[in-house]
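Sharing a structure with you now.
One chain of protein is taken out of this complex; the other chains stay put.
Then we have subunit A:
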C-alpha cells in the first residue's frame, strides 16, 4: 500500500518551495492525517519511502507533535481548551457537559467510532473563551447550550454522510 495519488500530487506540488526533502515531512503527515484520520505505522512506512527518509525519522517526528494521532480517532474530534482563559470562563463545565452528552471521558472515543473527546491546551482564542475545535473548525464563546447544539448538529451532519468540521478545506491545495 502506498500513499494516495492525491497526497503525492499535493506534496509534489510544493516540493520546489523547500531546500530539503525532509521539510516535506510535516506537510505529508498533515495530508495523511487529513485523509485517513490518523497516522498508522504503515502510513509512516509509505511516507518514508515517498520522501526517502528512514522510518525512525518519520516516527520520531510523528510522535512529537500532538496533532498527529497515532491511533484511530472518532470521525468528529471534539477538542475543548481547558487552559487558563478558557478555564476562568468555565471550560471545565463544558468538558463535563460534553462528557455526559457523549457518554465518554476526555481522551476516549465513542463505541460507534463517531466522536473523540479531548482536553487541549490553548487554541489562541482566549478573548473568545471558552473555545473548542471540531476537526478543523473553531467554535468560540461557548455555553453549555451552544455546545450541545453544535454536537447535535455534528451528529446529524455525520449521519447524513456530510464531512464535519472541514468547512474551508480545498482538497489538493496546501495548506
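Everything below uses one rule, namely that a residue touches a chain if its C-beta (ideal position, glycine included) is under 8 Å from a C-beta of that chain, and two chains touch if they have at least 3 such contacts; residues count from 1.
Criterion: contacts and distances are computed from a predicted model.
Note on the omitted subunit: UniProt lists it as "NADH-quinone oxidoreductase subunit F", one of the names in "Lactate utilization protein B, LutB-like", "NAD(P) transhydrogenase subunit beta", "MBL fold metallo-hydrolase" or "NADH-quinone oxidoreductase subunit F". Here one chain is not drawn; of A:19, A:54 or A:161, the residue touching it is A:19. Here one chain is not drawn; of A:2, A:41, A:55 or A:88, the residue touching it is A:88. In the full complex, subunit A touches the omitted chain through residues 14, 17-20, 22-27, 29-30, 60-61, 64-68, 79, 82-85, 87-89, 91-93, 95-96, 99, 105-108, 118-129, 133, 136-138, 166-170, 173-175.
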